[in-house]
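Only one protein chain is missing; all other protein chains are in place.
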Amino acid sequence: MIRERYLNMMVLALLVLVPAYAVLMDEPFTITLATRAVIFALAGVGLNLALGQGGLVSFGHAAYFGMGGYAMGILASHAQNYEPLMEVPFVIEGTNSMPVIWLVAIVASALLALLIGALSLRTTGVYFIMVTLAFGQMFYYFTISWPAYGGEDGLSIYVRNQFPGLNTLDPIQFYGICFVLLLAVLYGVNRLNKSPFGLALNGAHQNEERALTVGINVYRLRLVAFVISGAITGLAGALFADLNRFVSPTMFSWGVSGEIMIFIILGGVARLFGPVVGAAVYIMLEHFLGGLSEYWFIYLGVILLFVVLFAKGGIIGGLSKKETRHAG
Amino acid sequence: MTTILLIEQVLNGLQFGVMLFLMAAGLTLIFGVMGLINLAHGSLYMIGAFAAAAVAAWTGNFLLALMASLIVAAIAGAIIELTVIRRLYDRDHLDQVLATFALILIFSEATRWVFGSFPLFLNIPDALKGTIILPGGIEYSLYRLTIILIGLAVAVGLFLLISKTRVGMRIRAGENDREMIGALGVDISVLYTMVFALGAALAGLSGALVGAIQSVEVGMGEPVLILAFVVIVIGGIGSIKGALAGAILVGLTDTLGRTMLPVIFGTFMEASSATTVGSALASMLIYILMAGVLLFKPTGLFGKA
Partner (left out) sequence: MPDSILSVRNIEKSFGALKASDGISLDLVAGEIHALIGPNGAGKSTLIKQIAGGLKPDSGSVAFMGRDVTAKSTAQRARLGLGRTFQISALAMQYSVLENAVLGAVGQSGSVFQFFRPAMKDPALLARARRALDRVGLQDHEDIITSELSHGQRRQLEVAVALTLEPKAFLMDEPMAGMGAEGSRELTTFLQELKHEAPILLVEHDMDAVFACADRISVLVYGQIIATGSVDEIRSNPQVRVAYLGEEEPV
């Protein structure tokens, strides 16, 4: 058995070594796969905060992923067409600066998570799952029926957005950006999990009554966690859109919510690196099984079923012995 | 907008509503009795539609096709209950969601593998083609009217089953207290399989009936599943009455919203943007309805406090 911390180190090492190897071997496709894995990992880290630490089974995180994607798509398309976003009462121009887009994506998905969370957290259990799923689907239909930004066909951005001092079109440089963002978020979430906020969030997950009777406003606690969770997933959405240079309503679909959840369960629920391992394994399965069979989702379904029924700790749980616990 | 058009849309809404009811009733029953959230319910809907399309193509008989949808979906339901679902009753909701999500992946891809990616078509039987003149001179599709009647008949049947029969008594007992039902000497695992198969059969029937209006294709089940969730949230979980009320409400709201909102916006907006704004808003209307119910009655209209 390996200590979870060493396992995490190994995962990070792989995330550095594999792309480095790909650069040496001149295999840009491998770098693109790694970039996808890192972006999915980021989305999963976001959901894991709500789902793993808080016990909030949101089946609607595609809403924030899509919101981040459209934040990028809308800002960049206006910049690309030289049309201001709005002129009255003041002029807002589009932009192709990544940091600005990230900020907008984070704020927009946080606001959306605030709205959806405020309503959904009035319910618990199965209701919460159904309600978050339904609100996610609402944005899917909305983007399909709203023609201004491509409607059902989506929106193509022809040039990748800019980051000061870097050539974002170079796969490895874009990978670097995504990887550093993932590291920063992992660091932040790790601090968060150990903070009084994280202690209370996970404590309320384990026993809500206890959290209430020590004077914690559990609703507000969960809402804040939900908002942070949505914001992180929104950032991932903006990066994903930039990777593909394309956004479409598919980013909002319920299947995306399910996929983000799969990353977590494959890697290990409530473990810091669970979504990272899960996303990497998912990308590998997609690549190798997808190469074997057009119908690789059958295999994915069987694997997922097996993990849920028989291997609850996910991959990290199988490889390391440590209990899923908040601190320590 | 004419009154006749309006009444036609109300009937369409009703038809949509009773189809949602067939889905929601099974979901809510399964949740009420076994405490399980089943995402694969949409797959059972799809299986019913494909079974009907295959049998209709083979025999040319619509009635046989409907029977096939009921039987095949019930059998598929019983099989997954026996192999997977019953391992999930004591698990938390996250496990239930993930395992039944895995079932969706398996069912969808397996169906694509067997039938291909192209939609199948299920024709409306000749006897039900065309329209009928309703009292008041309203012309309406005979097939859709038949769907409404079938849906209402199923609703009545379910109420009778649950309130009047021995099986229904056991179902109600199971909802209230699982130990009590064991004490009644009922083999609980058989009851669970039966309830699950019943829910599956209703979903399959619904899929077949709708399949004749729309196309039969992979992925047809999940949008309906999510709408059925909205129905359950609005109606209150575990309540058949709530499922019926919620389904009719959602069916009417959605159908009328799509016709009326562009018209209403047209009264004060320019025509093309009224259509855009109206239909975009209409696509969100039932979710806004759900949000309203959550604000004022988080446990649903007929839910227990």
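Per-chain residue numbering starts at 1, and chain names A and B are given in the order in which the chains are listed.
FYI, a residue touches a chain if its C-beta (ideal position, glycine included) is under 8 Å from a C-beta of that chain, and two chains touch if they have at least 3 such contacts.
Just so it is clear, the model here is predicted, and its values are computed rather than measured.
Of the chains on view, those touched by the hidden chain across the whole complex are A.
Across the entire complex, the residue among A:Val100, A:Ile216 or A:Leu285 in touch with the chain not shown is A:Ile216.
Of the options A:Leu85, A:Leu192 or A:Leu289, the residue whose C-beta touches the omitted chain is A:Leu192. Only one of A:Ile157, A:Ala200 or A:Met261 touches the absent chain when the whole complex is considered: A:Ala200.
Across the interface with the omitted chain, chain A contributes residues 191-192, 194-200, 202-203, 206-207, 209-218, 221, 224, 323-328.
Here, only the chains that are shown with their structure count from here on.
Distance between chain A and chain B, defined via averaged C-alpha coordinates, is recorded as 31 Å.
Listed in rising order, the residues of chain B touching chain A in the complex are 31, 37, 84, 87, 93-95, 97-99, 101-106, 108-110, 112-113, 222-223, 226, 229-230, 232-233, 237, 276, 279-280, 282-284, 287, 290-291, 294-295, 298-299. In the complex of the two chains, the chain A residues touching chain B come out as 51, 57, 59, 119-120, 122-123, 125-127, 129-131, 133-135, 137-138, 141-142, 144-147, 254-255, 258, 261-262, 265, 269, 295-298, 300-302, 304-305, 308-309, 312.
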